[in-house]
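Of the protein chains in this complex, one is absent; all others appear in place.
Going by the order they are written in, the chains are A, B and C; count residues from 1 in each one.
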Amino acid sequence: MKTIKIGSIGLGRLGYEHAKNLATCVPGVQLTAICDIDAARVEAVKQELDVPYGYTDFEEMCKNPELDAVAIVSPSGLHVEHIRTAMEHGKHVFCEKPLATTVEACREAEAIVAAHPDLIFMLGFMRRFDKSYLEAKKKVDNGDIGKVILVRSYTQDSVATIEGTLKFAPHSGGQFLDMCVHDIDLIRWFAGSEVKNLWGIGGVFAYELYRELNDGDNVCVMLQCENEAMGFMFAGRAAAHGSHVETEIIGTKGTLRIAAVPASSHLEVMSEHGVCRECYVDFLERWHDAYVTEMCTFADYIRGIGKPEITAADGTAVSRIAYRCKESFETGKMLPLE
Amino acid sequence: MKTIKIGSIGLGRLGYEHAKNLATCVPGVQLTAICDIDAARVEAVKQELDVPYGYTDFEEMCKNPELDAVAIVSPSGLHVEHIRTAMEHGKHVFCEKPLATTVEACREAEAIVAAHPDLIFMLGFMRRFDKSYLEAKKKVDNGDIGKVILVRSYTQDSVATIEGTLKFAPHSGGQFLDMCVHDIDLIRWFAGSEVKNLWGIGGVFAYELYRELNDGDNVCVMLQCENEAMGFMFAGRAAAHGSHVETEIIGTKGTLRIAAVPASSHLEVMSEHGVCRECYVDFLERWHDAYVTEMCTFADYIRGIGKPEITAADGTAVSRIAYRCKESFETGKMLPLE
Amino acid sequence: MKTIKIGSIGLGRLGYEHAKNLATCVPGVQLTAICDIDAARVEAVKQELDVPYGYTDFEEMCKNPELDAVAIVSPSGLHVEHIRTAMEHGKHVFCEKPLATTVEACREAEAIVAAHPDLIFMLGFMRRFDKSYLEAKKKVDNGDIGKVILVRSYTQDSVATIEGTLKFAPHSGGQFLDMCVHDIDLIRWFAGSEVKNLWGIGGVFAYELYRELNDGDNVCVMLQCENEAMGFMFAGRAAAHGSHVETEIIGTKGTLRIAAVPASSHLEVMSEHGVCRECYVDFLERWHDAYVTEMCTFADYIRGIGKPEITAADGTAVSRIAYRCKESFETGKMLPLE
Partner (left out) sequence: MKTIKIGSIGLGRLGYEHAKNLATCVPGVQLTAICDIDAARVEAVKQELDVPYGYTDFEEMCKNPELDAVAIVSPSGLHVEHIRTAMEHGKHVFCEKPLATTVEACREAEAIVAAHPDLIFMLGFMRRFDKSYLEAKKKVDNGDIGKVILVRSYTQDSVATIEGTLKFAPHSGGQFLDMCVHDIDLIRWFAGSEVKNLWGIGGVFAYELYRELNDGDNVCVMLQCENEAMGFMFAGRAAAHGSHVETEIIGTKGTLRIAAVPASSHLEVMSEHGVCRECYVDFLERWHDAYVTEMCTFADYIRGIGKPEITAADGTAVSRIAYRCKESFETGKMLPLE
């Protein structure tokens, strides 16, 4: 098994997670380089994870001939530029969601990817690599639950991380672009159909900051697909019990539910509060294994094992829907996708 | 404790359930009379439940001076007429949902009830009397979950009872009027607010009959309340695992979920299928205790203990929303309530 | 359906529960008389439940020709005397567990019952009438789990009721006779075999009073049956989360578990404590339906529908085992049943 050498850009919270995973948990992969505008941070992580090269300039990193691929975990506004640079230097690309911050930019990214058919491009919808979601998808594809009727998907962050959430809020793109994109991806994936109509609503129930941002702290969207399948999403910023991502697929012959109780372990605690399951503290705890599997799969794609299921076009489609949800929320109108 | 004497009209599936409960499970109540257009059925149930009087004419029953009250479990189209007759004869009235089959008729019923302020009028939204729902409402009112953000409510019948469901379909009024009224009632109850906007969608996923009826076999509605609280309903005709009524109330400080796993007992079965919980076969099994508690409460109201929380106006409000959902589904438009 | 007229003796906590159930929840049964040594209590309950006759003398009650049957919920030490008196006056007998307070007295009770073959005698192991246990037994008898390997049964009272528990402790007969008899009954019922050897252990972990009583506040017993099936019991006085009675039957083809989470309703609460199920407060809340079903079944037996499955001999067998457990606990020895 050839060692795949990867350079990673972005050392924020998720960027560091990916870097650490690439350095320590992904068999057959070496984290060969890291890049961030913060030179001190680059140096520190380079030391900690024993990374051969450190950069503050992305293009410089892309010029490193040792690298097979790059992982883009930079701010969303830079994704397209980074995809272009990396591909022009012949690197395979893993790009975190969202593909880009506007639909036009998404289309641009699509074009870049299309122009490099020999390079792997993979978009980071990590939920698809979670054991439970993989198992659910297998059952749906196998016809175990018949025809898909409704996909319901929730994304709730924990109140335990609200401070960071609020700090990030002005730069997040809002609930629909930041949180709902994952649920939109899942709804399309499980329903196997394009969205036709949607209506987004929401409100400011606890954190006034979101009103200033013309956003809600809790929002819902209902979607209607071309094939009549239905979708429902809920995104919330501050669940009392923890990080709660739940997806349900109701079919004509059965129903699948993932993480209705987002228990962080097999432990049950019986106390004066009843019989309790403690839940995931944050998304990093919830998705650790999925992030690792995602990168293992990326390496496999590079080795020629399998092909990316999530294309740049999916990234565009998801972003289009997310923007349309936002528009629906802002105008109060039910909207067709077009 | 004075014995409350009740006459019950309608001996269909639910009518018989109510009759049997009144005859055998409601302390301090006597099922003194029954009425149905089917004379043989009246005679059989009279014998079985040891009921003093049997009638085929409702007004005749209402003339019986022994009766304190009547329970109306007749076809929905007759509810208003039966409410009028009963109240004009001075009887307290328990009426099954829906209040009536049109909004106008509902308003008529409201007027009749208003004209008899000394008589108890109670509408049969039995879910409110279920132990789990009562406990949930207590917590919501107590502020345990903070401000209500979203009320999600599912009503799924079991595929095990699909034959009866299909037979009843043409007379049911459709998903929104037949099934969703319960969920609408719960959403208003828990959100503590009126509905402002709604969008209903759905499809025919398994049973073509519903297409002929201009209905769906599975439908969803998203609702927006005056106070920004959100609602989501799903109604399905044929769940593989059983009768599944689930309600979730997400608040700013916590979330309550009722019957996410509608297990019919405390039994877990570990087998080649995994660790399984068997579910309710039908709504009568699910709601038996609630139907009994409902009637106990009705008797209490008559005794002067407590006052009906569900008014005729609630019945009208629920029906208005249900009709609007149907209109939304049929026109494909998001609609304001007015 | 002939009305069965029952007189009930004992108006303590469970005695009152039975009286109330007989008066209000058991179709076709009338609570015709009550008896207790406390005349004021008799009068109060007579009024509250609208009972025709009240007595302070049990034999007087048994002389009442209207009565078909009596329910004996008196102190355990009086059971045999009361069974004798009732049967000699031709009354069917329901007797609460335990059959008697010594094995000799149990055998005496057996003889009395044997001398009145035309009268129904039923012993109050109410767990057998609980929906979950009935369903489990059906599956075991049906061979669904193959051959029974292990029956594990827990009985834990809630710490919420510890005050009453401690007050009652000196008169309870100890853990083995008071609590474990139910579990012993279940083990014999599910294993379908007699106990061969047993070892009882325990300790005083929280309540010193039990040391004075030569008892433990938490005890365990392991049992070996004639057919190689194994049993394990745990009895505890003060569980933090509520009243917890759990039974597991492990078979060669599957496993059944009853009330592993003794949730008192379908409500899940998501809060800072995680996702929690609130539990039964006490045994009366847990077993209400079983107590009612038990009495319905007793009435059916009297009507000739079905025959008591639990015989006086079962009562003796259970008591023998319970005494032997106590002896094992006190001597520290593993003991054969004989």
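Methods note: a contact is a pair of C-beta atoms (placed from the backbone, for glycine too) under 8 Å apart; a residue touches a chain by one contact, two chains touch by 3 or more.
The shown structure was predicted, so the numbers you read here are calculated from the model rather than taken from an experiment.
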Practice problem: Decide which residue listed in C:Met230, C:Leu284 or C:Leu337 touches the omitted chain of the complex. | Solution: C:Met230
Self-check item: Residue among B:Pro98, B:Gly124, B:Gly216 or B:Gly242 that touches the chain left out of view
Solution: B:Gly242
Practice problem: Check the options A:Ile34, A:Val51, A:Ala136 or A:Met295 and report the residue that touches the missing chain. | Solution: A:Ala136
Exercise. Specify the residue from the set A:Gly12, A:Pro75, A:Gly90 or A:Gly254 that touches the hidden chain.
Key: A:Gly254
Practice problem: Quick one: say which of B:Leu78, B:Val261 or B:Ala313 touches the chain that got left out. | Solution: B:Val261
Self-check item: Of A:Ala23, A:Val42, A:Ala69 or A:Leu123, the one touching the omitted chain in the full complex
Solution: A:Ala23
Self-check item: Footprint left on subunit B by the chain that the document does not show
Solution: 239-242, 244, 261-263, 268-279
Practice problem: Could I get the residues of subunit C that touch the absent chain, sorted low to high? | Solution: 146-147, 149-150, 152, 197, 199, 201-206, 218, 220, 222, 224, 228-230, 232, 234, 236, 238-241, 250, 252-255, 260, 332-334
Quiz item: In the complete complex, which positions of subunit A touch the hidden chain?
Solution: 1, 23-25, 27-28, 48, 50, 130-132, 135-136, 139, 144-145, 253-260, 262-272, 278
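One rule holds for everything that comes next: only the chains that are shown with their structure count from here on.
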Exercise. Check the residue numbers that subunit A and subunit B use where they touch, and answer same if over half are used by both copies, otherwise different.
Key: same
Quiz item: What chain is the most remote from subunit B, judged by the mean position of CA atoms in each chain?
Solution: A
Quiz prompt | Approximate Å spacing (C-alpha centroids) for the pair subunit A, subunit C | solution = 56
Quiz prompt | Whole-Å gap separating subunit B and subunit C, where each centre is the average of the chain's CA atoms | solution = 37
Quiz prompt | Computed distance of Cα centres, subunit B from subunit A, in Å | solution = 42
Quiz prompt | subunit A, residues touching no fewer than two other chains | solution = 239-241
